[in-house]
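With one protein chain removed, the remaining protein chains of the complex are shown where they sit.
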């Protein structure tokens, strides 16, 4: 597996949304990007608020942009706030350094895409993102612990 | 009532402005958006300053974007300043996390729009927004207390 | 009358919308700007399509920006397409050189604001705009004939 397919991306999205329903979370939006940062699949539950697609896609773009999962980005943003403000401008707003953005790696450890989720708390968003990646037999890199 | 009409939106705007005059507040701007974040009605008192339309519309767009009233957004922004800086960039500036943005719900609790007011203190702006929603027999969700 | 008031702007908007209903036009959006190009009043009939507020405001901003009514702007855009393409970029998109943007003049001929309408054909939009200005006992300058 060198390249993420739509089939696997769709499976990740559906598994993540199912996890959200199982946990009775707030309405979610889930986005999966390929390794080039381009959307493969996105679903927004119809009661989710309006910015959720941008936030979900932005979380996924952020982890691809910097090469770390969202949890690590949140630590770095706390340590280097001015740098992350600058990155946010540089990225046209696509720098959302919070948990819920997760790199997708293959068995060899290569980055083949990313998943981003928004709608509930960042911790819960991340939990569903990890479930989605595992459901596709791929390796989540959330930047944890 | 599943969809906000211009008639109801206009009534909200006029009631909110009348409340501002009754309280002798600073000149106000009031904006009402539909559930998709698109303007239905906006009025700016002629002595209000120049950015008031953008701030009023931005407050209304913010509560629709995140699904919480402005008072709750202000609490979250105080707790998570870096995240809200990032959201502001992501939303092209339409993230104004202060009181005065109020979700408009129907009797079934569904979000059917939002009202945003700017011109006086945030607390007074919010007071007029709530008066406007109640005046149309709809349910304000300011994110209070 | 040196400065447009909210009261007069609201009257223009309501008269223009009433004219649209009288003529059974498509759903309209009407925007009135003051002489500085800042919104005083805007109403969008709830079935009007989503870009109508931007187009209506943009038509009004265009006539204030260049100092000619929309009908004259449309003639100039036809004669000078490259210049108007450049103006559109310069104005961040707020250059819509078609009928339906009308300067509002006082009895002394001074520009005190502008009205823009979008929703039906440009000719019908302009007809309602002129009706709105006349209804407030002010002088429309559509850039006609």
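Chains here go by letter, A, B and C, matching the order in which they are written, and residues are numbered from 1 within each.
Going forward, contacts are C-beta pairs under 8 Å (C-beta built on N, C-alpha and C of every residue); 3 or more make two chains touch, one makes a residue touch a chain.
These numbers were taken from a predicted model, which means no experiment stands behind them.
J.: If the missing chain were put back, which residues of chain B would it touch?
T.: Against the missing chain, chain B presents residues 2-3, 34-38.
J.: On chain C, where is the contact patch with the chain that was removed from view?
T.: Spelled out for chain C, the touching residues are 26, 48-51, 54-55, 58, 77-78, 81, 84-85, 88-89, 92-98.
J.: Write the list of chain A residues that the hidden chain touches.
T.: Residues of chain A in contact with the hidden chain: 3-6, 9-10, 34, 36, 38-46, 50, 53.
Just so it is clear, only the chains that are shown with their structure count from here on.
J.: How is the touch graph of the chains shaped: line, ring, star, complete or other?
T.: If you draw each chain as a dot and join those that touch, you get an open line.
J.: How much rotation, in degrees rounded to the nearest 5, is required to superimpose chain A onto chain B on the basis of Cα coordinates?
T.: 85
J.: Looking only at residue numbers at the chain B/chain C interface, is the share used by both copies over half or under half? Answer same or different.
T.: same
J.: Cα centroid separation between chain A and chain C, in whole Å?
T.: Chain centroid spacing, chain A to chain C, equals 44 Å.
J.: With centres defined as the mean C-alpha position, give me the chain A-chain B separation in Å.
T.: Each chain reduced to its C-alpha mean, chain A and chain B end up 30 Å apart.
J.: Go ahead and note the Å separation of the Cα centroids belonging to chain B and chain C.
T.: 26
J.: Chain B: which residues touch two or more other chains?
T.: As it turns out, chain B has residues touching two or more other chains at 36.
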